[in-house]
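I'd like to ask some things about the structure below.
Complex shown without one protein chain; remaining protein chains in place.
Order of writing sets the labels: A and B. Residues in every chain begin at 1.
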Amino acid sequence: MQFSNLNLDYFSILPEIITALAGVILMLIDAFSKKAGRKLSPMFSLFALVATLASIIALWPRASYTASFAGMIVNDHLRLYFALVIVACGIIATLLASQFLDDEALPPGEFYALMMFATTGMLMMASAGDLVMVFLGLETSSIATYVMAGYRRTDLRANESSLKYFLLGSFSAAFLLYGMALTYGATGTTNIEGIRQILIAGKVIYPQMLLVGVAMMLVGFGFKIATAPFHLWTPDVYEGAPTLVTAILATGPKVAVFAAFLRVFAEGLGTPTAPAVGAQIYDNWINALAVMAAIGMTFGNIVALAQRNMKRMLAYSSIAHGGYTLIGFLTTEYAPVGFYMLTYALMSLGAFAIVQMLAREGDAKTEISDYAGIGFEVPNLSFPLAIFMLSMAGIPPMAGFMGKFYVFKSAWVSSPNLRWLVIVAIINSIISVYYYLYPIVVMFFRPPVSDFTKPRLSPMSQLALAITIIGTLYFGLFPNGALKVLQQKTPGAQQVAVQK
Amino acid sequence: MVPLSWYLALSAALFTIGVAGVLVQRNVISIFMCIELMLNSVNLTLVAFSRFLNQSTGQLFVFIVMAVAAAEAAVGLAIIISVFRNRETLSVDEESLLKL
Partner (left out) sequence: MKEYLPILVVFLFVLGFAVTNLVLAHLLGRHRNTRAKLMPYECGIDPVGSAHQRFSVRFYLVAMMFILFDIEAVFLLPWAVIFRSLSEKLSRPFVYAEMMVFLIVLLVGYIYVWKKGVFEWNRG
């Protein structure tokens, strides 16, 4: 144990400190005054999330590969960018949460506290420079979201969803952990940059064990991002959880796991030119990911065609989107994945928010047939839903199109021998247009259902909806700003010393 | 001294028993215990590596894993209790409201 390069740079973990502290304070608010909590908690968590956002922006000029806390925290552009997306998801979800909790008469305080802890875990995943931190962040966010999935405590469907999420989540976490343990044994370090250095130097102690370890980590991450063939929990969990929680599960944690996935695989194991086992491992995981991506998109899209429940359809669509995102890994750069995650998070949050508002108490109306003829009854909900559906289908000028275009283009350019995957992806996005258009057709061209009443919309929900709509259109029409941010290179990438 | 491979074989066997248990068992509590067994077999691997590589990193990892496993156990038991209160059964075969 060396103390020399501890580098206790507390400023670099300011975002995590703010969210964790806010979570603790929210717990105390709830414990001491339930009544005040209903009014105070949403305001306080919004305030804390905006402060987190500010701290991330304040960290931007200090982005570098210099790791703090003995290599546990890395403050580079990947971390800052993903942290920004995660906190943005948190803000939108918080805006939506107060109406959801009021309408369903659920206890408010813990929900915000759990959301803060989940956000802390996600931020930790984005900033992890060490396998220990990846695991810790993953579990922090997972444990908080297990509880949130079952937040409607007396609802059997929510119970079941929470139980399934918990059992399969911890099962997959065990796989991930075993993979990490074997990787540690094979390389002698848990530091991700350290693993890369050892691969490049060709000093792997047990090469075969490293292969097994990496394979198991791939399984663990595959479960967490819900890509085929590890997706089976997704539809059940997404359908059973309260719709707002589904919106959170489908966006924030997924973005964060992709950040950690990029860190471990694209950075730590992205060594195509390393001697012996290093290059072999790179080849293996790139090919495995390509297959996972192909199965994921194809399976997700084809099963989504048969769905008649909006939440299940969106769940399968998110499996397909996970597949598209994996194509971005072929470039071993974070820009395509990062941009796709941004667009996916915006349109997913927006779509689930509208499903939530139309679903009413206890998620009673989530079948697509429930939406018949509502198009001109509630234009303030039906037109945004149409925008999000078109964006997910990848129709210009929405953000979804730009995200897909950027991922496909960069994968096409960077890896000539995996171009078949891009072709599969394009065929898939054509197939997907059918089921994304189906709700629009039902909304606008079917005779209206008789018992439809207009849902209430609180100002905060309207604000959240406005942010997602504007974001979806903005990043579709003017993606250059975001792409410029994404293509920033952290200076001094080559001169990083191995830290043990 | 006991060679490293023995420890690894033991923990791999324990991990496999855990995986098999998760797939075969029908009671939620048993499944949950099998998951804990998987986590603890990983702990054994980490400690063995830590000893043979002469580093403390592996042991540190074990501390984190233990704390996380405890938090997971608390949340897991709470979820199981709330399921039981609503359903009066703990068989996963009965958990079939949501289907493909």
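Here is the rule we go by: a residue touches a chain if its C-beta (ideal position, glycine included) is under 8 Å from a C-beta of that chain, and two chains touch if they have at least 3 such contacts.
All values derive from a computational prediction rather than experimental measurement.
Listed residues A:A31, A:V413 or A:V441: the one in touch with the omitted chain is A:A31.
Along chain B, the points of touch with the absent chain fall at residues 60, 63, 66-67, 70-71, 73-74, 77-78, 81.
In the full complex, the hidden chain is touched by chain A at residues 1, 3-4, 6, 8, 24, 27-28, 30-32.
We adopt the following convention: only the chains that are shown with their structure count from here on.
Interface residues of chain B facing chain A in the complex, by the touch rule stated above, are 8, 15, 18, 22, 28, 31-32, 35, 38-39, 41-42, 45-46, 48-49, 53, 55-58, 60-61, 64-65, 68, 71-72, 75-76, 78-80, 82-83, 86-87, 92, 95, 97-100. Across the interface of their complex, chain B is touched by residues 1, 131-132, 135-136, 139, 143, 146-147, 150, 153-154, 156-157, 159-164, 166-167, 170-171, 174, 177-178, 180-182, 184-185, 188-190, 235-236, 239-240, 500 of chain A.
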